[in-house]
Each structure stands twice: as structure tokens, then as C-alpha cells.
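Note that one protein chain is taken out, while the other chains of the complex remain in position.
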Amino acid sequence: MIENGFNRRDFLKVLGWGGAVVALSGCGNTSVQDGAEIVTSYVEPPEYALPGIGVYFNSTCAQCDAGCSITGRVREGRVLKLEGNASSAINRGKLCGLGQAGVQAHYNPDRVREPLLRNGDKGEAITWDKALGLINEKLNGVKGDEIAFLTGAVSGHVKVLLKNYLEALGSKNHYAYDAVAPSVVRAANKKAYGVEMPRLRLDKAQVVVSFGADFLGAWVSPVHFSQEYAQFRKGSDGARGVLVQIESKMTLTGANADRWIAIRPGTEGILALGVINALDAAGLSLPADVAAVSKAYNAERVSKDTGVSAEQISKLATLLKARTPSLVIAGGAAEGYKHGSQNAAAIALLNRVLGNIGKTIEAPANVPFPQVAVTTGNRSSVQALNDSMANGKLKVLFSYGVNPVFTAPAALKFQDNLKKVSFKVVFANYLDETALAADLVLPLDSALEDWGTAVPEYLVEAAQLNIQQPLMEKLHAGTRGTGDILLALLKQRRANEYKDYEDFYSYLRSAVVKNKSALGGAGADDDTFWGETLSEGLVKLPASNGALSAKSSAAGLVLPAPAEEDSAYPLHLIPAVTANLRDGRHANQPWLQESPDPLTTIVWDSWVELHPKTAAKLGIVEGDIVEVTSRSGSVKAQAYLFPGIHPDAVSIPLGNGHTALGRWAKGVGINAFSLLDQVVDKDTGELALNETRVKIGKTGKRVMIVKDEGAAGGSQAGKKIAVSASTDEVELSGEV
Amino acid sequence: MHRFLCLSILLVGLFANTGSHATEVPPSISTADDLGPKVEQPIEFPHDRHAGPRNPADAADPSVPAKGGMEINCMYCHTGARRSAVAAIPPLQKCVGCHQTINSVRETPRIQKLFEYWDAKKPVPWKKVHDLPDFVRFNHERHIQRFVFAQNKPVQEACGYCHGDVKTMTVARRQKSLSMGWCVSCHEKDHPVDVAATKTTHGPNDCWQCHK
Amino acid sequence: MEKDISESIAWAKINGDVLKSLEAPRKLYWVILVAALTLFGVGLGCEVYQYQIGMGVANLNNPHVWGLYIATFIFWIGMSHSGTLLSAILHLMHADWRKPIYRFAEAMTTFSLMTAGLFVMVHLGRLWQFYYSVPYPNERGLWPNFQSPLLWDAMAIFTYLSSSVIFLFIGMIPDLAICRDHLHEGWRKKLYTILSLGWEGTDRQWRNFRVTYLTVACFLIPLAVSVHSIVASDFAMSQQPGWHVTSFPPYFVAGALYSGCAAIITLFIILRYVFRFEEYMTLPILKKVARLTFAISMVWTYLNAIEFAAVWYSHDQAAKDVLLQKAMGPYAPFWWMMIFCGSVVPLMLAVKRFQTNIPVLFAVSLLLNLGMWLERWMIVAPTFSHGYYPWTWDGFQWPSWVQWGMVFGSFGWFTLLFMLFCKIFPSVSMYEVKEMVYHRSLASKKNELAEKGAH
Amino acid sequence: MSQQHILALFNNFENAEAAIYELRAADIKGFNFDDLTLKSPIEHHEVEDLLGKRSANVQWFTLGGALLGGLLGFFLISGAQANFFAQMKGGKPIVPFPPNFVLTYEMFILGGVFISVLGFLVCAGLPAKRSPLYSAKVSEDQIGILIKADASAMAKIKKVFTDHEALEIQEEAGK
Partner (left out) sequence: MSVTNLLENWSQFRHGHPVDDKPHEEYKWAMAIDLDACTGCNACSVACYAENNIPVVGKEKFNAGQQMHWMRIERYWPEDGREFADQGAQFLPMMCQQCEAAPCETVCPAGATNHTADGVNSQIYNRCVGSRYCSANCPFKVRYFNWYDYPSTDNVWPAEMTQQLNPDVSVRSKGVMEKCTFCVQRMTAAKNTARNEGRLVRDGEVQTACQQACPTNAISFGNLVDPESKVAKQWAHQQVELSKEVQAKDAQEGGTDLRGYRIMEELRLYPSVMYLERVRESAI
């Protein structure tokens, strides 16, 4: 009889359908051919699979931690394109370029295909059995606190397994590392609002003042914020929202602001207090504790400290007073200093003063299952890990989803300390810098082949459990899912507990189905519920919104005076997090490399952004190869003159400068992490990303910068191409 | 002078002819005999046995198999034809679905081969017989919807416009040229929009309909 | 004034002298031939490379989609107007001093058209599909786009080339008969026998010959004008700034005649030396050509000025920008060089002393050719680099060695064809030189008689 | 009576001219003046007066060819534009006049030139076989007169030639 066995992966089988597959160079052959191509048909087809017709599967984007839901277009068993899943409140059917490049992470020719064991300088391919056995062997006799697991932000059932595994090993050393996370802001938010990441209602705000939060580009949940931004701009009945961005280096969000204010690096908090002072002057009544702090920040002083004109400050205060509700956001640029926590606290005060808390700053949804909620990454964890490695306390280190050898600041000497760990296991998609330093590399399934769940940190409306499911058959037989590996490792320790689960899929299915009543599937048949969950791609968790505690207090808020001139290293380095490359893990996806940086339009390289004034002073012109030297290191890169940066600052984008990772990443650009000094935020101990001072010297070489922008350099040459109007020239109400 | 006149008349004729005929489109392409090359298939699938007429006596054509065909509708196996751009080769499951119950031919070499593939769960590597260049977008669904469903043409006739008389073949062979001019020669003609209609339209003449 | 040609040359000597050019040129001939062959080889190699790898190796890009190929194409088309000028226009005007030199000018026409045609091919991204743009009844039922100026171009060039070849051939029939009658046995004799079509110089043949030659000449003049104005239409019919100019057609035609004349001077001097044609290609004739060139250079200068002025006083800001960019942008050195070569250098020709000074004329003619080539480049490139859309503006796009290789290769190809032609076919029209000598001696006899009568 | 050919070569055109005048005037029996062919290395306009009106019809070919070429061009192009794949381009009509006129013009010239040349070949009787008597001298510097006449007239004709200092006289062997 025909088998009715339900093995989902069979359906995902790649189908060789001659005519439907694109033969390369399709335009060459003009004649009809007979018998040249082979048609492979299904052995057993699923009901819905018809050659020539696209099928859509829902899953979750793994390119960043925002947790957008995706829909993969699958034809003949191949995933062709990722689109947004409309049923997710986070991205509502939209997807950014980074997310769409997920297919390139999946089809990437540089993926690791089998477990590799270090043999001298080379990796030797071994079997999974051997690899897992080796781990078991190496762990024998090692004490729990000599073992550490380094991950990025982690959530869902992989997190559960991870936690259980560490528990089984008797280790408490889980380090969640994220090189560019807004960890100081989280801590400040926790203080000010009682939650790490409140829900920011851009759509409700009339004015948004962002202190360096690049929420349209790379901050927290850009796709979601972009959608809210669109609503905010449209406003209701033509009351268009106003965006003011205050930062030292223009981000994508800054480029879209109605007013972009260049501020002396590190003085964001001072300006926030200055605005409060101006609001006071404009007649807004302030709480006593706030007034006590802000009264010292009169316009004159603030203007002198921040470089923002008094007129600008008063205009901003007037605007904030006139249009409510407003929303003030503290972002990456404000938090990246020694006094980052204070900056963020001062900025949070603005929200309190303006009465935004509860209006545009809402409590996020609670995740009813804390064991799957996200463990966010931060930078202090890698410092802690580094310390324990340096002390020689660690024997075995697992690393998954992060690349600290590339992203840790040079001053940590992470790579050297890593050598002190006797056995390093890296779960890897690519042979990145960290994988190359490993003793054992475990090749992972791509995000489009793997099972999993995820709970995003930034939640909208309700909490949701995102389902990650394979969109197609595995490309390489030798890779395994993260969950599968963890499960196999757990079975080594707690065989009994996990013996019922053949693989991670069965574990996941039973874990979700077991809780179906709590997940809104009460009364449904297991298979139906599971099938619906998979087809939806996410489960909405029962809502229970927490409350905000507006306990931000101005007491104890001390902002240091602007940093002294440093004659040896006169410039502030602002490492820029770009929407495409983030911390560099996606550098081997060619669409992202070739997609021009929105602001400079540079492709396939790193660059040093300089204000034309600074450049003139140093005698630098565009394309000069300059040497940027900090106390911790130096790099050489092309200079780009940029009107969106404070003259005291230089900026280098992060993400490029890989020495490994793959054919499209290796040797492209320079690594700005290697310049960073080890300076931390006083309150949180987080690395202060913007606190590095540098000096710039010419090398005498010059190159043509490879960029999309032509010789006109972003000028419209008097033509009406991209037209701007001011709000009093247009009538927006009634627009479709 | 006589020579001159003759020549002039000849020339006028030549030019008039060229002028009016040159823009006339395509030279007719012979159809029935225009057989494509024979394609070696992993299994010599007998289309005549499956799709041919049931009673051999009904068919004047001696090529009809002695045992008679089974008159299986083309779209029983090529299920994609009415729903998708590609007609699709039936999955192995479909072959086996019937043949598992047909014991009379179970031991013939072809069926044995079929079951070898089935047991190995391997797809049969069929060779494409009607292979258009990759820049051509041919949509089976559109043509079947138009001719079979809207115009009520018999399925074998409608399929036969392009695939020839498949029911008389064992291993399918290409009968029509499938060249652009051949496609155009049909698209140029006016076809009734449905079985009852007097309204006619010709096929689309927009390049993008067929080229991608 | 010196005579254009000595009236006392015996007809038999004319035959002898010209036929000698088919047998024993100076050594320089072989040097030129080998050099041409080498250059052509280089060009061919570049084309093969480009064909294999793709047009990208030419360092073309968006927006610089055309580069030197089209510029050089126009140059060669322009060059082709020399033959028509000398043989058709001057023929109609009964300027009989053209007779010793029109044959090689016509050959220039033919060969430069063949060279120009190559550039159309070389510049195609899919050379192997060129037949898609040729109108012929085909199985697909498709026709090329007759609205495209490129198609007009193709049509015009085809007409011009075939007409020129016919014109050259028809005019050569009596000479071919001479060759047939006076050359040793061999393949060439067979060739001449076939090509001369059995010409015997009968009255009937001459009568029809004259009518036909005149008719074709009449057709060639409007044809030549249409060819280069259609080439101008490639640009003028587009709407790019700097191209969309009404004065382009006459400007192109003037430029064509100009570069044609300049090239005639160059080749005149070379042929005169290489084939020992001093008695036929005389200095007085050269002087006339030089003066003609000077006149046309002034026409060209005028049209250039008109074009700039028209742009300057128009409301088309984009066109003005392109003009400014030409004069001040990255292309400025080439643009000013063009002005210098095209408008200043020819002033030398106004000096009587230089009109017969062969080294000076040779140098001047080379500079004029360079100027005219630059002119074409300066039409093509600056508009691409500074079109309507500022985002795609780019500075200077230096053509890669592949482009240069093919440009030089084209000179090799032309010279190769031309030199082979001169070696195989009589490059001085024997029968017409005889006519010239005959008519001039008749006239001088008449003059003598008249003078005697007057005494 | 049997026809024979005779060819005389002259050093210069004056002699040949005089010979022809005499032949014309002599009215020799068995010799039709239209059977006289003058061969010369260059074209002599004077022969018109000499030989009387002999027709040249090339211009008719030219006219016909040009008209046919033009018509063919216009209809070919318009017909092609209006074929099954009629596609609008650039907002212009499918059959736009200006470009079609340009091409019609080119075809007009092409037709004119080609057919003229054809006409030339037809009218001049080319390609032709060599005439029975031919001397390579004609293509060098001598003028030839070829006459086809009755054998009976030969003597008289010959006499005329020798009277006018013919350099050489060739006769076809009698049949």
C-alpha cells in the first residue's frame, strides 16, 4: 500500500523540474531541445505541492534579534525569497534588507558542512558521533564552574535546553553577549520605568526626540519602528509627527529627522537637562527633584557644553511643550560613554517631565513562560568571560551564535585569553574568526533548515512565541540543528529525562502541544493545533500587560562636564552600527555588501567619516587613506567627508574587516572593534562604545571610493528630482 | 526595347511581390511529420497503452496496441496542466498506485523497473521531450482553461495542438516545432472565447506574455 | 600658374606608369602593409577577448555605454565622405583636376565605410544576434524597429556602401579593361577579365557609361548628406543634453567633409611617394585640395560656434551644463585640443607657402584628423558623463586598452584594405587622366591658335 | 551575303573622325552606318555629332528603380510595423511617418542606384563577349573603328581607312 507516513522533510525535497528551474545564462540558448534536461518528479508528493506553483511557509527571521516573522516562498522544494509574515504584529508583512538576505545565509557556499576537529592549524572532518563523544570525553572530570557557554541573545526552547544542559553540567556560566546591544539603556529604563524595554508608541506621539536611537536602521526592532514611524508621519488627519534627532554622527534615523542636531559627543544628558530647564522657562511645571537638578543647566551653559545653540534648545522646548504627547528615546549614541547611564537617566527624565509615561511609553506585554523569554545579550558578559579565561579558570568553552574574537574590543586581548581554555567548542554556520580559534567546530543548520522557537525582546501588543521551521530540505547532510545538538548533549547527561524525544522536532512539538490550552489551542486536536501553529508561524501568548513604575528620580543624577580636550587623541571615535552589517556576522552575504550604505552610498568597504571642517583642518580629502589610531590599536581606511557628523568626532562603521568568515567578507574593509579602548559605563560595567579617543594621520595614499553616488556628490544640480517641502507649504489632511 | 520592357515588367513584379509578401508572417511549418528526435527514457512509457482508444477495432490506425488502450485522460496524470504553468510529470506514487493492483503486468520488465525506483524511493529521471528555452514563459493552465474548459474541446485534441497525437506513441516524441513562429501562427488566429460565444479573440501578441 | 598635369604625357606612358604601381611600389609600401597588418591583429585580438568576456572589459559602464566605439564609428563614416566629395560633387562641377585623385578617394569611401560598419558590430553586446536588427522575413514573424535611428543608420550605411562600391566599380571598368589588356597572364589577369565585363570602349559603352556615372553621382550626393545627417540623428533624435541639437546634421556633414579632405591630403602624400605618382598627383592638385580643406575647416568652425551659441542662448540648462563641462570639466584638455586641431591648425593652410609644402601638409593633415576624431569623442563622452540625471554623473571615464586596441586596429584594417586595393587595382584613373590630358591639350591648342590669330 | 568584320586603328581622333565622315558620306553598298562601332580609350563627346543620335535609356531605369525602391521601402516598413506584433513605442503611433520617410528616402536612392546600374549593363550590353576583332591598343592610345559589313564592301571600306592613315587594319578571315 501507499505509505501514509508523515515526514515533513520529504515534502521539502528539492525537485529537479527542468523548465521551472532557472538555467543559468537563460538567454543564450534559443532553440528547442529534446532530451537534454532531466525532469525529476516527486516520488510521493504532498497534497499542495504542484510543480510551477509557489508554496509559502511561515517561519521566523534569525538575522537579528527583533524576531520578525517571515514567509518563505518555496518552489520545487527550494526557498526562493523571504517576505514578511503579515500575521505578526511586529513586522506586519514587511521585512528589511537584512532579513531578506537570510536566503543568502542559507545558500551560502561558505557554510561549514561537517564537524571539524582541530589538527594543528587545520580542521579535520570527523563524524558527529565522534564529535559528540569527544565533547562528552572532554567534559569528564571537569568541574561545573570550569565550563562556560557563550551565546548571543537566546530565547525559546533552545534556551530551555541550554539552561538544562548547563544545569546538568553543574555550571552557572552562561554568558549572553551582544556587542552592539542597547544594554545601558535597558538598565536605565529598568530604573526609570521598571522595565528594560518599554513599548514605545511612535504612532501615538506628535513629537519624537531621539537621542541617537537609530530605530529606523539598526536599533532594537527597526522594521516595527519603521511602520510606526510611517503612521507617526502620517499622523491623524494631517497632523504630521515631528522627529528631532540629536546625535554626534548622523544615523539613518537622523537622516530622516525634521531637525538633526549635531551635539558634542557625550553631552546628550546635559542637553536633556538643558531642555528641561528650557521647558521650565517656557512655563512647564516641573517636579521639585527635577527642577533642582535642571536649574543649573541654563541655556547658556548647555549651549556651551553641547555645541547646540540656545535658540535651538528653546525651539525644541517650545515644540515639546506645544505638541503632546511626545516621546523621547535614548539610544546607542547617548549610552556609549563612561557616564552613559546618567545620560540615559537624564533623557528618561524628559519623558517624565513631559508626561509621556503611560501615553507614549507603555508597559510591554509579559511573557507568561519566563523560561522561554529572551535572555538579552550585553557587553559586560564578555568582559567577565574574558576575565575568567585570563585567570585560567575555564577548561571548556562552548560558543554559539557570537563571534567574540572579531567583536571584542582589542584591549581585552580576547583571542590570547581564549588560548588558555583547553577545549573550545564552537557551534558555527561559517568558519568565522572564533570558529577558527576553536578546537571543535559543530556545523549548524541554517535558520531556514532548523527548528526552533523565539520570543523577541521588543514585544508589540501581545507577547508571541515565534516558530522557526525548515523551509526546505537540508542543503548539506553534515549539518545539524542547534536544538538537535543540545538535545544530543543533554542525552549524554540526562538520558532518561530526554529519551522520549527522538530529535529536537519531537521535543519542540510536544513542548508546544503540551501547553496548547495556555497557547490558545484549548480543545483542539494535537495535530490540528500543531499544524495551525506551524502554518501561522507564531503563537500569540495570552496577554497580561505589566505596569510601568514611573519611579525615575532626578536625585543623584550627576552629569560630568564635557570631556577635556585630549591633545594626543583629539577626536572621538563613534563606531557606527549599520542596518546591514550590525556586528559583522552578516558580512558574508553579498546582497548586504553590495547594498549601499544609505548615507554614504559606499559599498564593499569600510570608511572613516569626517566632517568637512575637520578634514580641511587635517588636509584630508575624500578617498585619502587615513590612519586612525587609538590607544588600543590602529587601522587604515579611506576617508569620506560627511556633513552629518560633529567636527569633534570620526565614525567608522562596524561589521567589516573580517579575516575569515567567507569569500565575500574576508579582507573587505577594516574592523573598528579593534580600535576600542576598554572603558566602561560606571553604573553597569558595560563597554562604553563611544568613549575611545583617536587621532588621524594621512598615509599619503588615495583611492577612488567605491560608492553609488556619482560625481555630483549628492547634489541635484538644481534639478527637481527629490523635492522637499516644508509643512506650511502642503496640506496633508485628506491624503489617501 | 523589347528586352527593356520585359525586364521592367519582371522587376515590377518582383518588387511588388517582395513588398507585399515580405511583411507577411511566418512561412508555414509542416506539422504532422515534423518529429523531434527520439529520446531515450529510463522507462519506455507506452502512452498508447494508457491513453489510446479502448477498443482496437475502433481505431483504423494499426499503431494502436493490440490489447487496446485505456483512454486515460491526459490530465489524470499530468495534473498540473489545468492548475499550473507546467503540466508536470506524475509522481511515482501515481504510477505505483495503479500498478500495485494490476498483477497481470507486474512482472514485465518495465513495471519491474518502475518498482525498483519505487522501492529505492528514487524519482525516475525522465528526460524532457518538450523543452522550451528558459526565457519562454509557457503556461499550460491558460491554454487548458481556454480550450478545454471554456471552449469544451476534447482534452486530447487540445493537448494535441502542441503535443501531437500522443495517444499513438509509445515514448512521447515532439511532433510540433514549438518555435516562435509556430506559436505565433496560432496566436494570430481568432478563436472563439468560449463554446457558445461568437466573439473571438486572438492570442496575446505582447512579447511579455511569453517571454520572461 | 603651374599646370595641374603636364599636357605632354603620352597616353601610353600613363598606362605604363599606373600599371607599374600594381607591380613595383617602393619599399615603404611593404612597411606600411606589415604595420597595418600588425595593428589589425591587435584590434582583432581585442575583439576576440571582448567577445569572450563581455563588453565590460572595454571599461564601459552605466552611463558611459558607448565609449570610443561609437566615436570612432562616426569618425570613419565622416572619412567616407571624401570620396563622394571628390568624385561626385567635383564631377558634377566639372572640376577636372579631381581626375588623378578621385579613384583613391572613392576607395577610401568604401573602405572607411567597411571600417565604420565593423564598429557597429564590435559595439553590440550580443554580436552573435546582430541579425535581429536586420529586416528580413523570418520564421518568428518579427521585424526590427524601424523607428530606431540605428536602423536608419544601418540602412543608410548599407545603401551608401553598396552604392559606393558600385560607383567605384563602374568608374573603374575602363581601367580594368586596360589592366586586362596590358598585364601579364596570371590570376590578376583573370580577375580583370571578369571584372571588366568585356569592356572595349565602344561608343555605345561610353555613351551609357557617361549617363550612368552621372546618374549615380547625382544619387550619391544626397545619399552622402543623408548618411551623415542620419548618423547625426543617432544623437539629435535622442533627447540627451548636448545631443538634442537641430544643427547636428549639417554640423556632422561639414565635419565629415572636413575629415574626408584631411584624410585625402594624408593619403595623397603617401600614395604619391609610395607609388611614384609624382607626375599625376601633382603639387598644384594638392594645393587645390589644401585650399578646399581650409574652406571646409572654416565652415566647420562656424558650425561649431553656432552650436555653442545656440546652446548658450537657449533655455536648456542641461545642455549648457554639458557645454560647460566640456570646456571646464575633466574632458577639457581633449575638448580644447579639438578646437585647436580643428580650427587653429587649418589656418596654416591659408598660407600659400605651406599649401605645397609636403612635410607641413602631412603634419597638418594628421593633426586635422586627430582633431576630427577628438570631435567625435567629445560629442559622445561628455554627454554620457553629464546627462540629465545628476546621480549618475561621473567624472572621466578612461577607455580601457581593449577600446584603444580596437580603435588602432581599425586604422590597421583600413590601411590594410586600402593598401591592398592600391596594389591590385589602379589607384589613378588612367582613362580619366588621358581625358584630362586630352582636353587640356585641346584647350591649350585652341589658346595657342587664338593667340596666333590675335598676333 | 556573308557579313564580315573589319577593324582599323588610328593614331588620333582626328584621323578616325575624318574616316567616319567619309564612310558616312560614301554610302557604300552592303554597309549600314549603324554597324559601325567606334572604340576609344577615352570618352569623346564629339561622337554624338559623328555617329548621329544613338539612344541611351539608362535614365528610365533610374526613374523606375527609384520609384519602386521608395514604394517597396514605405510599404515594407509600414506593413512590418503593423504586423501581428504591433507594439507601440515611445508614445508614437505604430506607423509613424517621419522615420518611415527617412527609410523610404534611403530605399528610393538604393533602388535608383541599383536599377540604374542594371540599366547600364542592359543598355551597354555588358557583360559582353569580345567582339571578333579587338586590339589591346584601343585601351592604350589608339582609336579603333570596327565595321560589320558585307564582304563585298570590304575593299571600299579598307580604302577609306588607308586613306586616313590607319595604323593597322585587321580583317576577319572570310567564311
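Per-chain residue numbering starts at 1, and chain names A, B, C and D are given in the order in which the chains are listed.
Keep this in mind: a contact is a pair of C-beta atoms (placed from the backbone, for glycine too) under 8 Å apart; a residue touches a chain by one contact, two chains touch by 3 or more.
Nothing here was measured: the structure is a model prediction, and the numbers come from that model.
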- So which shown chains sit in contact with the chain we cannot see? A, B, C, D
- Task: Have a look at A:Asp145, A:Glu167, A:Asp258 or A:Glu627 and name the one touching the chain we're not showing.
- Result: A:Asp258
- Note on the structure: Out of A:Lys130, A:Arg663 or A:Lys701, only one touches the absent chain, namely A:Arg663
- Message: Touching residues of chain C against the unshown chain: what are they?
- Response: 53-56, 59-66, 123-127, 129-130, 132-133, 142-145, 147-151, 154, 234, 237-240, 384, 387-389, 391-392, 394, 397
- Message: Which parts of chain B face the unshown chain closely enough to count as touching?
- Response: 19-20, 23-25, 133-135, 137, 139, 141-142, 145, 206-209, 211-212
- For chain A, the residues touching the chain missing from this view: 14, 20-28, 30, 75-76, 78-84, 91, 93-97, 100-101, 103-104, 107-109, 216-217, 222-223, 226-227, 229-230, 233-234, 240, 242, 244-245, 250, 252-262, 315-316, 318-319, 322, 475, 579-580, 590-596, 598-599, 601, 603-605, 613, 643-644, 663-664, 668, 704, 706, 708-709, 714-716, 719-732, 734-736
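Criterion: only the chains that are shown with their structure count from here on.
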- Decide which interface, B-D or C-D, involves more C-beta pairs in contact, and give its chain pair. C-D
- Query: At what distance in angstrom does the C-alpha mean of chain B lie from that of chain A?
  - Reply: 54
- Task: For chain A, jot down the residues that touch at least 2 other chains.
- Result: none
- For chain B, residues contacting two or more additional chains: 22-23, 25, 179, 184
- Message: Residue numbers of chain D touching chain C in their complex, please.
- Response: 37-44, 47, 51, 54, 56, 58-59, 62, 76-77, 80-81, 83-85, 89-90, 92, 96, 99-100, 102-103, 105-107, 109-110, 112-114, 116-117, 119-121, 123-131, 134, 136, 138-141, 144, 146
- Task: Enumerate the contact residues on chain B facing chain C in the complex.
- Result: 21-27, 29, 179-181, 184
- Message: Can you tell me which positions in chain C touch chain A when the two form their complex?
- Response: 317-318, 321, 385, 388-395
